[in-house]
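Handing you a structure now.
Of the protein chains in this complex, all but one are displayed in their positions.
Here is subunit A:
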Amino acid sequence: MSALLEVSGVTKSFDGFKAIDNLSLSVNEPELRAIIGPNGAGKTTFMDLVTGKTRPDSGTIRYGELSRDLTAMSEAQIARAGIGRKFQKPTVFEDQTVLENLTMALAAPRNPLNVLLRRPDRSARAAAVAEEVGLEKDLNKRAGILSHGQKQWLEIGMLLAQEPRLLLVDEPAAGMTTAERERTTAMLVEAAKTRAVVVIEHDMEFVRRLKCRVTVLHEGRSLAEGSLDHVCADPRVIDVYLGRPEEADA
């Protein structure tokens, strides 16, 4: 195991508010990691920073064997380097079929000329991914008519199709039924066997099922790290999750 993602001393503030405050974190390959924390802990900002949507004020984010600096790369370059991102709200292309969504995501050259001129039939590869996420019967359906859970799976499928080395998943279980949650857990655990998967979640039950190392984020800092039981026993974590008594009194 070696560190695939190395976040060191990263700070990002919005109008004076420190969303991420001197955060350091490293993720190995393969690894399944959960990042938990209350609202406003900086979970989504952390993802934005890694995927290039926002730039840190200071600190470095290094990735891969070459230790490439992600802060100097565009979103598309970061994605091509092997970092996939799943958004909190399912964001699939509703106007297009499941097959089209998956085909767009499949690992393949992405420059316009190549995409326009070279058109090998990749439908079998797309269908294989659809099978992994249980959408093999819905290939020709418009993504817009899928159920909420199916859309989440389609998005996970799109991520798998990208063949990323690092997968960032934002609240995958939000709005899912119990059965859908179980299936999602299985997908993530399976995916994490061969790559790094970082799951951002504030549903403790879901995190418990992942049975993985947990990082607790609070006010933009890493509060505790370890197994779920370990961090849950940490008094600081209890403080954050149950509220500070002195503040509650005030």
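Rule of thumb we're sticking to: a residue touches a chain if its C-beta (ideal position, glycine included) is under 8 Å from a C-beta of that chain, and two chains touch if they have at least 3 such contacts; residues count from 1.
One rule holds for everything that comes next: contacts and distances are computed from a predicted model.
Look at the chain that isn't drawn here: its UniProt entry, checked against "Cysteine desulfurase", "Sulfurtransferase complex subunit TusC", "NADH-quinone oxidoreductase subunit NuoE" or "Amino acid/amide ABC transporter membrane protein 2, HAAT family", names it "Amino acid/amide ABC transporter membrane protein 2, HAAT family". Of A:T11, A:S26, A:T60 or A:T97, it is A:T97 that touches the chain left out of the display.
Residues of subunit A in touch with the missing chain: 51, 53, 74-77, 79-80, 84-85, 87, 91, 93-97, 99-101, 103-105, 108, 110-112, 115-116, 119, 123-124, 127-128, 131, 136-137, 139-140, 145, 158, 162.
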